[in-house]
Structures are given as C-alpha cells and as structure tokens.
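All protein chains but one are shown in place.
And then chain A:
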C-alpha cells in the first residue's frame, strides 16, 4: 500500500467520521435512548410566536408534512424568539421513522431560514473544477447529499 493510499484512506476515514456522526448518533439513540422515537427536533427562531405560526398556519416546509408530524411551539427564554419543535407521529411504534425524521430536520431548518431571512440559502449550481469519480469523493458526495437531513438537530 502506498503512502498516498494510506493518507487517502485516513482522510476518507475522517470524512466518514465527520459526516456519519449524525447517523451513529441516531442509531445509538435508538439503542440507548428508549424515548428516541418520541423525541422532538427543535429549532429556535428569532421571531415571536405570532410570526412563526400565523393564524394557526405552520411555516410552509412544516405544513407540507401535515398529517405526518406533531408540531409544538413556545416562547424561547431570554428574548430569543420561539422554540419550534416537531416530530414524526409515532402511532404507538417504538421504532423511529428515519426518512420522516430526516424530513422533519429539513423542514425545521428551512422554516427557520424562511422566517428569519426570507429565503433558503442555496449553493448549487456553482463553479467547480473537475470532480473525478473516486471512493473518497463518493463518500464526501454522499455525506453532503444527506447533510441537510442529518445532524444533531
């Protein structure tokens, strides 16, 4: 094995560790946290509750999941605005719905940006050099693709 290969594998390992931590966290929480399936995902939005849920209308990204999720909100301490929380309907199941949980994270993050900034920041398409197909590159690409629906939120 060449030195470059060893370094490459090491860096790949770091990248995996970085981005996959959210996945590990979720599996661990399922294993070790008996309440994982009923935990809320929460964002704090620098807006008063009346702006966050206007006339009982949820922000659009959360409204799109209507019927699939529970949503609650409350005033955040210290003048920080509103704590907006959501979680998949559990329907009495112990297992968390990974796909829906990811959609909840995306919806909460997008709701926060829409309410605070007015739009959801994008970075695609943008200039980039040649992206060769390599194992390390494929891992980074996969982690980036899944990043919005993963994490500790």
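Following the convention adopted for this analysis, a residue touches a chain if its C-beta (ideal position, glycine included) is under 8 Å from a C-beta of that chain, and two chains touch if they have at least 3 such contacts; residues count from 1.
In the analysis below, contacts and distances are computed from a predicted model.
Chemist: Can you work out the missing subunit's protein name as recorded in UniProt? Choose among "Glutathione-dependent formaldehyde dehydrogenase", "Cyclase family protein", "Phosphate ABC transporter ATP-binding protein" or "Nitrogenase/oxidoreductase component 1 domain-containing protein".
Modeler: Record says "Glutathione-dependent formaldehyde dehydrogenase".
Chemist: Give the residue, chosen from A:74, A:90 or A:134, that touches the chain omitted from the document.
Modeler: The one listed residue touching the chain not shown is A:134.
Chemist: State which residues belonging to chain A touch the missing partner chain.
Modeler: 4, 7-8, 10-11, 13-15, 17-22, 25, 44, 46, 80-81, 109, 112-113, 116-119, 121-132, 134, 137, 140-141, 143-144, 146-153
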